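Every protein chain except one is present and positioned as in the full complex.
Presenting subunit A:
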């Protein structure tokens, strides 16, 4: 009986043709093959690897992911076809892509305290902020080159300022926000390297917030930074030092304390965006004209930088802690907060303010969500449940669960396009690299 059953099952076959957009060594002949319908992603991956090996003897097996009609296959082929109502009569086209998963876990970079913020937007280095009030620059895993010293309290957010037309310059500016109600701007030479981390001081202190500054982000052009705070305000600040002469209210006392001859100028906000009624927990500045902000008053707003008015106001019913704008056309809004669900909105859709995607595999608050800067589909998220997850909009299941942290993960970001960096309560900065997106 068993044999009969097997034969029967085996006889259910699907005509399949594999296609790919990958480059030539990963291509396989596009003739159609009959496959047993109970194959899962693993079986398909083994099959493609076998086919590749037959063409290229020294091929190393590699995991693949499979797309049918633009959706990732996450069950057996048969179930997938049934669930999606796809006919098995025709030749099925399956696109294969490299599986998005970290293949390497770098040595964690140890901090003295919780890692609260991380920015990986510059491929040359990583910036982290920590609960000990220091910012740190990491050239690579475990290699700290600079320490940003000056904040009187927790560094809550860090942001690399990328001035336009200055890409070639090795001098990089960084903005940090802190619970001491200030923002600080720093400058350092990215090319320098030392045996010991070099301590640097901020060149500008931005004061004006009345409560802890929760988030900072830089304008894509690099001229301004934007900050959100517990005083419910969003403030925009200039980064350039043109007004150095006029506004250099350098703090003499500090100068006296430190032998450092670098002057610290104080800056004031260019404009204040008022509208949120509770803590502004996250701000992002994807385009020069508009700033997105998320708040504990359950709303996400888009602000017009010129007029200071909010042009979009979405209510989501939950406290929002993290926000990112990216994906398709760089206009999808992803946010997470006081529940385990990552929600993605498309503000271009008129009329409806319902999220277009919801990912709910986490089990606690979401502390970070970041779009991949190249891919339209990929998203990284971090949660208080100690997990970092990678998501693809084409499937509701997480692509990968990175479980390298022991406790809450407080921040996460992409780095160099192929790594996910995350910091958490275990005072570690973890880098999961070689992700082929």
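Note that in this section a contact is a pair of C-beta atoms (placed from the backbone, for glycine too) under 8 Å apart; a residue touches a chain by one contact, two chains touch by 3 or more; residues count from 1.
In the analysis below, contacts and distances are computed from a predicted model.
According to its UniProt record, the chain left out of view corresponds to "Ribosome biogenesis protein BOP1 homolog" among "Glycosylphosphatidylinositol anchor attachment 1 protein", "Ribosome biogenesis protein BOP1 homolog", "Peptide chain release factor domain-containing protein" or "OLC1v1014527C1".
In the complete complex, the hidden chain is touched by one of A:127, A:177, A:410 or A:435, namely A:410.
Touching the missing chain, out of A:96, A:186 or A:230, is residue A:230. Note that of A:109, A:122, A:159 or A:212, the residue touching the chain absent from this view is A:212.
From the options A:54, A:278 or A:307, the residue with contact to the unseen chain in the full assembly is A:278.
Residue-level contact of subunit A with the missing chain is found at 114, 116, 131, 154, 181, 210-212, 230, 278-279, 281, 296-297, 317-319, 321, 338-340, 364-365, 384, 408, 410, 425.
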